[in-house]
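Below is one structure; the comments refer to it alone.
A single protein chain has been removed from this complex, and every other one stays in its place.
Let's turn to subunit A:
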Amino acid sequence: MFIAIIALSLLALGFGLLLGYSSIRFHVEGDPIVDKIDALLPQTQCGQCGHPGCRPYAESIAAGEDEINRCPPGGEATMIALADLLGKDPVPMDDEASVEKPKATAVIDEKECIGCTLCIQACPVDAILGAAKQMHTVIMDECTGCELCLPPCPVECISMVPVKVDTGNWKWPYPDGAETNEVTEATAG
């Protein structure tokens, strides 16, 4: 267990450096605060925040026009990260964003697909492979689970399938704290 932890922290360090490097290497000129906010958003481009994509929402937050609690895929974690970044107090999640859905990816029922390409046109990250009149397939690794491809499909052959939990991606759960009589706004410190 000991060495495991060390190995993991080393890996963590490595990734940290990599991220740091990529943020320098791939830095794009622009409004830095918008970039920083955008970097915290999950990039699903799902529009559930009421904006046409992650960046527009970031712009709106930066301009002080919208709250930081509107992103359902990001959930509480993103809200807390945004609060940290902007020096704001955490706020409870927006009604529509309060239920955290399990992660899922789109799967096309390939027998049903008529090859109309409408889903390809809807997918913001080019996660769907196919050509006119041909069966379409979702590239699992690229799919962000934004669900934008669902409504355009004329034959409703796309469904969202929850990501399988295995020993590789399983996480230790949050302890069922019985010490609930504590203040929960602990981030104030």
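Criterion: a contact is a pair of C-beta atoms (placed from the backbone, for glycine too) under 8 Å apart; a residue touches a chain by one contact, two chains touch by 3 or more; residues count from 1.
The rule is simple: contacts and distances are computed from a predicted model.
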Omitted chain, identified by the protein name its UniProt record gives, among "Cbb3-type cytochrome c oxidase subunit II", "Ion-translocating oxidoreductase complex subunit C", "Phosphate transport system permease protein" or "DNA-binding protein": "Ion-translocating oxidoreductase complex subunit C"
Full-complex contact with the absent chain, from A:116, A:135 or A:160: A:116
Residues in subunit A touching the chain absent from view: 1-10, 12-13, 15-16, 19, 22, 26, 38-39, 41-45, 53-54, 76-77, 80-81, 84, 114, 116, 118, 121-122, 124-127, 132-133, 142, 144, 151-156, 165-175, 177-179, 181-182, 184-187, 189
